[in-house]
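So, chain A:
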Amino acid sequence: MLNARGIGRRFPGVMALDGVDLDVRAGEVLGIVGENGAGKSTLMKVLAGVEQPDDGELIVDGLHVSLTSTADAHRLGIVLIHQELALADTLTIAESIFLGRETTRFGFTQARDEHRAARRWLELVGLDVKPTRRIDSLTLAQRQLVEIARALSTEARVLIMDEPTACLSPTESSRLFDVVRSLRAAGVAVVLISHRLGEVEALADRVVVLRDGRRVGELVGEDVRAAQMVPLMVGRDLAAHATDHERALGPALLNVRSVTQDDLASETSMTIRAGEIVALSGLVGSGRTELLETLFGLRARSAGTVHVGDRAVRSGSPRAAIAAGMAFVSEDRKATGLLLEETLTTNIGLARLALRREGDGLLAAGIFPSRPNERALAHASIGELAIRPTDASRTTATLSGGNQQKVVLARWLAIGPRVLLLDEPTRGVDVGAKAEIYALLRQLARDGLAILFASSDLEEVLALADRVLVMHDGALRGELPVDEASEESILQYATGQTPT
Partner candidate 1 sequence: MKNVLGVIGLLVVVCLLTALASEHFMTGRNIENLMRRTALFGLLGLGAAFVIVTGGIDLSIGSIVCLVGCLTPYLVVECGWAPGLTVAFVLGVAALLGVVHGLLITRLRLQPFLVTLCGLLIYRGIARGITGDQSQGFRSGFSDLRFWGNGRLEVGVFDFAVPAPAVVLAVVAILAAIALSHTVFGRYLRAIGRNEQAARYAGIATDRCVVAAYTVCALLAGLGGLLFVFDVGSAQPADFGNVYELYAIAAAVLGGCSLRGGEVSVLGVVVGAAVMQVLRNAITLVPWIPDAIEYAVIGGVILAGVAIDEVVKRAVAQRRLRNSV
Partner candidate 2 sequence: MPTRSVLAILLCFVAFASSACTRHEASDTPTYAFVSNGIDPYWVIAQAGVEKAGRDLGVDVVVHMPASGINDQKRILEDLLTRQVAGIAVSPIDPANQVEQLDDIAARIPLLTTDSDARESQRLCFVGVDNYVAGRMAGELVREALPDGGAIAVFVGRLEQDNAARRRAGLIDELLGREPDPTRHDPADATLEGNGFRIVGTLTDQFDMAKAKANVEDMISRHPDLDGAVGLFAYNAPMILEAVRQAGRIGDIAIVGFDERDETLAGVSDGSIHGTVVQNPFMYGYRSIELLHQIDSGDRSGIPADGFERIPARAIRKAEVDAFWAEKKELLGT
C-alpha cells in the first residue's frame, strides 16, 4: 500500500539516503534495522512527510504522491511515532490524542465527547487510565501508548514506530508488542525501527537492513534472525556479545553505607571492587536513576556515607563526587549530557575543565582555558574511542547517537575516574557502537575501575555484568552473581516476588 522508489536525501557532506526502495504492506510488521547513521530515521521522516526526498518517488495505493508536511502524510493515513515522544507535558491524555483535531461546537472544545472517544482508543491499546490525567503524570511507557492511541485515532493505516521500546521495561515492552500484533491482525501496516534486534526478531514478518544510506538486504520469515541481521548491518562479523568475566578484582573502590534519600524507599548499602562491573537492574521507575544520582551527589542524601577508596564524598555535590574520582554518564544525553550546539572539543573537555578548582591545570592556565591542551585531549579521545567523524571542531549535534554517547564517555574518561556510574549506557546506540562501548567498559574494568551501570536491557545486563543488583520500588531487593542470574530470576526480584 505504500511504496518508496529510489529515495535519496542529502545532508551537508553526507548522503543520508541513496536510492532506497521500500514496500510497506497492510497487515504486516516490517522491521527496519541498521546502525545509527545508516539512514533509518531519515527514511522514516521521508515516509511521514517530515522531510522531503531529493530524489525518488512515493507511491500510495498506486498513486504518486508528494508529501510536503506531516499533515499530508496524516491525510493518507501514515503516522510516525517519534523516538523522542512529542507530547506536551501539561495537556491531558484526551487533549493530546485530539490535538489539532479538537471536537468543537461553536468554537468551544467538547471535553466530554473527547473523553468518551479517548477512552475507546485507550482501551484498544490496553492503557487503563483516565483520559483526564495530565501527560506529565504518566510513565514513559504509558506516554508511548498514548502516542499510539493518538495515531490510531487518526485512522492510521501505516504506523511507523521509531525505537518504541527505548525506555520501556521488559513487561511494558511485551504489552506494547501485544498491541502491535493486534494492530497487524486488524490490517494495519506497522514499520518498526529498533536497535533491539531480539524484538525485531520476535515481531517482524520481514526486515529491511540499511547501511550507509543504502539498502543492503532483506530478510523474510525464517530468516528474520538477529544473527543474520548483524553481519548485514555492520558489514563485518562482530564478536559483540562475547562475554568476558575473567578479571582480577582489586580492593573495594566504591563503598556505600546506609544511604537514604527522599526518593528511595530504604537504606542502601553496596560495595564495588576495582575491576568489577555491577549492573543495576529493575523495571522503569524502580529507583535506579534516583540511586545513581544520589551516589553522584545530584540529589542530596538524608543519611549515610559514600566513599571512593578512602575518600568520603560530600552529600549533594556533583563537584565533590567528581573530585573524589566519580564519573556519571547520565541517561538522557540531550537533556543532561551534551552541549549539542558546541564542538566536540568543548564537550570532551567540560568535566576536566571543571576540575580546575581541584588544582588540576591541564585544561586551564589560571582563568584562561588552554586551547592547545583541549584540542590535544579531544584528538586523543577521538582516536581512543574511535569517535566518527574524527573532526574535533564539529558541532556535536551532527554526530550519530552512538558517537554522541562516546563523546560523553570521553568527557568522563578525561578526568581519570576511579568509579564510573552509567545510566542506560547504550540507549539509542546502534549495534556497532554498542559492541565498542561494551569492549571499552571491559577494558576500563581491567584497568582497575569500579563500574556500576543501570540498564533495562536484560541482554545487556547479562552480557556485561559480573554481578547484578536488582531494584524494586526504590530499594535494592536482590543480588545475583552473573552465573546465577537469568532473565527469569532478575524479573522475579524486579517485580517484587521473592524467588524460592
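Regarding candidate selection, all candidates are chains of the complex that A comes from, given by their letters.
Remarks
Keep this in mind: a contact is a pair of C-beta atoms (placed from the backbone, for glycine too) under 8 Å apart; a residue touches a chain by one contact, two chains touch by 3 or more; residues count from 1.
Keep in mind the model is a prediction, meaning the values are calculated, not measured.
Interface record for this complex: partner of chain A among candidates 1 or 2 is 1, by the touch criterion. Only residues 10-15, 298, 318-319, 321-323, 328, 330, 335-342, 346, 350-351, 353-357, 364, 367-369, 411 of chain A touch candidate 1 when the two sit together in their complex.
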